[in-house]
Each structure stands twice: as C-alpha cells, then as structure tokens.
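Heads up, one of the protein chains got dropped from this complex, but the rest are sitting where they should.
After this line comes subunit A, so read on.
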C-alpha cells in the first residue's frame, strides 16, 4: 500500500526510536518489515535522568522487535545538533502499559 505510513521514507536516515520499556535509541534505519521489526546501524541509547545530562551508550548494530516499539521519529539533524544533551534533564519515559 503506497499511501500507508511505512518506514520506506526513513531508510538510511537517522531515527530516534522509543521502545515500550521507555528507552530512546538513536541510529540509522537499515531495514524494517510489516511487523515494525527494525534494523538499526551505528545505534546508541540516550539515557535521560534528572541527576545529570543525557548519557549516550554505544550499542552498534541492533535489531529491535516490532512488539517492543512505540514511536519511530525522523531525527532532524539540524535541530539535534542545536540540542545541548549535557544540559537536558528529565525523568526517563514510562514503560507502556497495555
């Protein structure tokens, strides 16, 4: 279906994934399927906390199972480079409760 909200347009782009357990993983989308399983390259996790700025953990090549995905956002490189992650403080996102 060409009009549906597939992830085709995001392939090879940097995306920000929010998982059902509240994690935020940023990486380059390399592949996906019907079930929203996705392959992320050069990925890292952004860990939010109220005590210190955002920590980045290197993860590398990752596959995330679709069941565990909440949101896939297109990361706007310009907006992102203007963000000072070391100054951002927030509670981690809550887990999804179905």
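One rule holds in what follows: contacts are C-beta pairs under 8 Å (C-beta built on N, C-alpha and C of every residue); 3 or more make two chains touch, one makes a residue touch a chain; residues count from 1.
Throughout what follows, contacts and distances are computed from a predicted model.
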Options "Eukaryotic translation initiation factor 4E type 2", "Large ribosomal subunit protein bL19m", "Sm-like protein LSM2" or "Coatomer subunit gamma": UniProt name of the undisplayed chain: "Sm-like protein LSM2"
Footprint left on subunit A by the chain that the document does not show: 1, 3-7, 10, 16, 18, 20, 22, 24, 36, 46, 48, 66-67, 69-76, 79-80, 83, 88, 90-91, 93-98
